[in-house]
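Here's a structure for you.
Of the protein chains in this complex, one is absent; all others appear in place.
Here the chain labels run A, B and C in written order, and each chain numbers its own residues starting at 1.
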Amino acid sequence: MFSTTGHLFRVTTWGESHGPALGCTIDGCPAGMRLDVEAMQADMRRRRPGQSKLVTPRKEDDEVEILSGVFEGLTTGAPIQLVVWNRDVDSSKYLKWKDIYRPSHADYATEAKFGVRDWRGGGRASARETAARVAAGAVARQLLGERFGVEIVGWVEKVGALRAEVDPATVTRALVEAHPTRCPVPEVAAQMEALIQEVRADRDSIGGVVGCVVRGAVAGWGEPVFGKAEALLAGAMLSLPAAKGFESGAGFAGAEARGSALNDLFEPVESAAEEAPVGSRPPAVRTRTNHSGGIQGGITNGMPITMRVAFKPVATIPRAQATVDRRGAAAEILMTGRHDPCVVPRAVPLVEAMAALVLVDLALIQAARR
Amino acid sequence: MFSTTGHLFRVTTWGESHGPALGCTIDGCPAGMRLDVEAMQADMRRRRPGQSKLVTPRKEDDEVEILSGVFEGLTTGAPIQLVVWNRDVDSSKYLKWKDIYRPSHADYATEAKFGVRDWRGGGRASARETAARVAAGAVARQLLGERFGVEIVGWVEKVGALRAEVDPATVTRALVEAHPTRCPVPEVAAQMEALIQEVRADRDSIGGVVGCVVRGAVAGWGEPVFGKAEALLAGAMLSLPAAKGFESGAGFAGAEARGSALNDLFEPVESAAEEAPVGSRPPAVRTRTNHSGGIQGGITNGMPITMRVAFKPVATIPRAQATVDRRGAAAEILMTGRHDPCVVPRAVPLVEAMAALVLVDLALIQAARR
Amino acid sequence: MFSTTGHLFRVTTWGESHGPALGCTIDGCPAGMRLDVEAMQADMRRRRPGQSKLVTPRKEDDEVEILSGVFEGLTTGAPIQLVVWNRDVDSSKYLKWKDIYRPSHADYATEAKFGVRDWRGGGRASARETAARVAAGAVARQLLGERFGVEIVGWVEKVGALRAEVDPATVTRALVEAHPTRCPVPEVAAQMEALIQEVRADRDSIGGVVGCVVRGAVAGWGEPVFGKAEALLAGAMLSLPAAKGFESGAGFAGAEARGSALNDLFEPVESAAEEAPVGSRPPAVRTRTNHSGGIQGGITNGMPITMRVAFKPVATIPRAQATVDRRGAAAEILMTGRHDPCVVPRAVPLVEAMAALVLVDLALIQAARR
Partner (left out) sequence: MFSTTGHLFRVTTWGESHGPALGCTIDGCPAGMRLDVEAMQADMRRRRPGQSKLVTPRKEDDEVEILSGVFEGLTTGAPIQLVVWNRDVDSSKYLKWKDIYRPSHADYATEAKFGVRDWRGGGRASARETAARVAAGAVARQLLGERFGVEIVGWVEKVGALRAEVDPATVTRALVEAHPTRCPVPEVAAQMEALIQEVRADRDSIGGVVGCVVRGAVAGWGEPVFGKAEALLAGAMLSLPAAKGFESGAGFAGAEARGSALNDLFEPVESAAEEAPVGSRPPAVRTRTNHSGGIQGGITNGMPITMRVAFKPVATIPRAQATVDRRGAAAEILMTGRHDPCVVPRAVPLVEAMAALVLVDLALIQAARR
């Protein structure tokens, strides 16, 4: 609730876009892990503004400072405080919008909720808040990798109507990072880049879809009812700015299908039959297809976990738009400045981070469930 | 987590499909509300098996017994215990499947998680668990209606590829309930019914999509980061059995659009300008379009809240399917018995119930936020 | 919060004193444990009214019905619903007190809180609610015993000013149960019994203190800050009806002492030195004294965990008392009927149950902490 997520691996984010800093507290991280700071910074750079000509030119190093919870390079089990200082802050242009509601932004709803609004750079509603999530996600990802053998890869699957066919079983981060769009299919990536440039030239923005796969998760993560793995993933993804849709496995396409086509038939894994007497741990199995996206009844089944997240186009476009001011009178707004024409390339590390936070939590919970 | 949802209006469900009973505890319901038991039973009947020829013929009255929390017809603020006794239980047919994993069911994942599995009727993973959610949702819905003026209407939007165009601003429960498919567009409803019958005759099942609107919610519900209204709704919906996708507002279609087309422009509401001096509560506004689905930055903006939930086809189909047994050996399973060929007509009250649980919680939280 | 306690082993109680039933849901109990129903009933009988001539003669079998979460005798990991039906209910005598506030009862505060009050038998504020805790505590205690080798023994240490000197290292349940006062020191037990009879004859009530020890807990349970083992134990104990004080280890007496007298000096445990190289798990140690009560910095240190809980005298006494009615006018009340003159003999299983709930939760959390 509020600014905390997770049950045993708990992350609380704080900070505004134009405040002095933002960050997060990770509470519940197991002790004794050697924290890979460089891997964290690598993830930060993937989310960072100014990383390519496709994204906003705001200049932020986004270097993470660790204020607690790590001693002689090891996590201690104490809360880990991660801080990112805001450096390239210029609130002056926001001054003229402080008494007007930017269309499809959180301005109006925030003011209706709190009565008060930090109008500088969108305040708490800014996507900049997600920098803290990427930092926390990097810790979660490291834990998942080292202790549980889990790997997470996200990619851009769609920009507008352009769609890349990506195989979750084989896609790698190297393929994704090979192009600034983060689409791992080179020919589609090139088309996407052209489309983003065209949209920018047209003083517009465009939405897209991020795909993500989690490989290596054992069967048994996730809780049967409200803590279903898909429920937590869906909640985590829809907590990202501009996210408006989530699919697990076959998702909406699966809703058009028949059971005979969509059911994932189990098949034996070599040699499992001899090893496992009835009544012990279930044998390792696999499914011929993976329309379930690695989750059945809310619990992982050992197959790759697949998902998709839809992001709407960025609301800030450099065009005159009709709106209303704080007195309720009709007004017009023209927003210029530093903004992304398309958010999805930078959303890839966000989706990965949220997936990591959910799965590490479920993995730790499962440790207490048997 | 686990079997509890909600922060201030907390619902814990319990019970298995073929156990003696199932139910839920509602903890945190405000005191002094006259509980409308008949409205609760009406919702229960909409979820109930055997209600029409389109659904499973299992015979359950699904009458709710209230064991606590209500005194002289009023809620007392104490936990409300709602129990539904299982009457039409026949576990004998499940006996032959106890050592085999039904494809695309939770059997295998459950066993991997817990080592133990109540194989009777799917145990805890059965959709029967949702009866408790409908009962709890009826209480939430009543509270939303009486204290907050909120109304929730769900409908069947798709069965397979058949799609009904439904206007969230005007659809009513009467229109929805006029046809056993719960599709409010009569001609499409008739086609859907024919399709479901055809699928059943073909010993198959089919998926679909449920749409839902929440009307009357004021601006200001939902929390800015992890408690975004959409995040909680997405999590709630994906916790429903067979749910595999969620959209808020324009959802995945919006991800193909440009900002200039998708932005919801604010416009004044008559007479608001005179009433509200700058700095007080924001004026009432509306948006020309509602692609945001009533939620911006995770917070309600006063427009109707719209969403869609994708359900995969029911996994149980009366056909021989390949699978694996508990020793890990290849096997074949043929499931016969009482099952729905299409779950979405009965899923409508589930989606409404989950929406009610999320929104009542956010409404109560907001009471403490200013 | 509200009616739920615990983080991973979560217990939610429900039910009123004079409603049809009361019970609890245990969510998060590990799967695969053979539930010892007879041990649970044995604990229920120790709490039960009418068990001896020292306590209230209300006749309740307090037989626990298990409605979910157990299959073929084993816990399944699903929520365990435990129900106790109220049988010997007579609300008629409470009718005359429904518009008056019983002194030192929860009547007035409840009404101020909720506006509504179930006046029958004290409703939710009745000590009868603790029957559900004892049932849940029995499950927790069994888990602690079987998986963690932990044993919990409570006893009556004081009735009024009479005090028994009890050695936490050696006291057994058999010694405690040997006398209806549950004081394990026979000569003091006899004095206590006489005092309780005298107090009853004097139409009065009297308070007392329950001591409790947890033996066998390994070092490392409890969390360093807000989740300190003592903090959770204190919170759990003060949630019991009539509990007004808590001590861990030396408690208030320790506050009068000097560090040189109160510090618990560590000493080696035989053979530990050879086994444990520096940097691995710390060696087994013990302390010469145990003024810390087995908890240092909020974390168990492997020594017996000792605590004491103070209970005020039962508020219901069969004497005329001044009070105020619901209109705010001065009034007089004379309460007659079935009540305990001294609650502490029946409070012993309550203290043990709460200790079990706290410790099983900490043990499960620790499983996820390294």
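What to note about this one:
Methods note: a contact is a pair of C-beta atoms (placed from the backbone, for glycine too) under 8 Å apart; a residue touches a chain by one contact, two chains touch by 3 or more.
Just so we're clear, the structure is a prediction, and the values are computed from it rather than from any experiment.
Contact with the chain that does not appear here is found for just one residue of C:Ala39, C:Leu74 or C:Leu262, C:Leu262.
Residue C:His105 is the one among C:His105, C:Arg128, C:Arg141 or C:Arg173 that touches the chain not shown. Considering the full assembly, C:Gly298 is the residue among C:Pro49, C:Gly211 or C:Gly298 that touches the omitted chain.
Of the listed residues C:Gly32, C:Gly149, C:Pro186 or C:Pro224, the one in contact with the hidden chain in the full complex is C:Pro224. Although one chain is not displayed, its contacts with chain A can still be listed: residues 2-4, 10, 12-16, 19-23, 25, 27-28, 31-32, 67-69, 71, 74-81, 83, 113-118, 120, 123-124.
In the full complex, the hidden chain is touched by chain C at residues 1-5, 7, 13, 99, 101, 103-106, 108-115, 124-125, 129, 158, 160-161, 199, 204-209, 218-228, 230-239, 241, 243-252, 254-260, 262-269, 272-273, 275-279, 281-285, 287-288, 291-293, 295-302, 310-317, 319, 321-324, 326-330, 365-366, 369-370. Hidden from this view is one chain, which touches chain B at 7-8, 28, 30-32, 77-78, 224, 364-365, 367-370.
In the analysis below, only the chains that are shown with their structure count from here on.
Core chain by CA centroid proximity to the global CA centroid: B. Centre-to-centre spacing of chain B and chain C amounts to 39 Å, using the average Cα coordinate of each chain. Separating the CA-averaged centres of chain A and chain C is a span of 45 Å.
Residue positions 7, 224, 365, 369-370 of chain A are each in touch with at least two other chains.
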